[in-house]
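All protein chains but one are shown at their positions in the complex.
Moving on to chain A:
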Amino acid sequence: MSDNIPATSTVATAASTAAGAAFALRRDSFGLLVYAGADGVEHTGVVPVRAFPISAPADGVALINAEGHELLWIEQLAALPVELCALINEELANRELIPEIRSVRSVSSFATPSVWRIATDRGETEIVLRSEDDIRRLASPALLIADAHGLHFLIRDRYALDAHSRKLLDRFL
């Protein structure tokens, strides 16, 4: 969709050409990020993508244009000027959803498929676990759970969950 929107925006809700960064980024009225590199060419609809969204979310962000080509590699987000950083973070927050499971309230059954009622950092919800294989072990003690609709839920430290959740979770590991 995003590639259909021309860059003829009038309102820029955020713009930055701070010293130190050889590029500018702003948001146009269609909510798309517009990137202007050192050569002055504008790209509309760029998206920031984290290289390691789970294992190292803080560093390594790329700006990708609408065709999927990398425009800019940012080693450290924090090293950018504040406004740019904020803009990128806002867009990242807008795009990525890996809710962190805080506790498992209940499970419909210990055999899969099983409906779990969970509390996450983004509120309570229900997920459908299709099979035990959908629980992926990341570097211990983290787990990544894929629900039936393709959303991924993270458990950062499964030993840090409360006893009840741990007991329920253990039955599926």
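Heads up, the rule we're going with is that a contact is a pair of C-beta atoms (placed from the backbone, for glycine too) under 8 Å apart; a residue touches a chain by one contact, two chains touch by 3 or more; residues count from 1.
We take it that contacts and distances are computed from a predicted model.
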Problem - Chain not present in the shown complex, as UniProt names it (candidates "Protein-arginine kinase", "ATP-binding cassette subfamily B protein", "Bacillithiol biosynthesis deacetylase BshB2" or "Transport permease protein") - result: "ATP-binding cassette subfamily B protein"
Completion exercise
Out of A:38, A:111 or A:160, only one touches the absent chain, namely A:111
Exercise for the section: Spell out, residue by residue, where the missing chain touches chain A. Expected result: 1-6, 9-11, 29-31, 66-68, 93-97, 99, 108-115, 120, 122-125, 128, 131-134, 146, 149-152, 171, 173
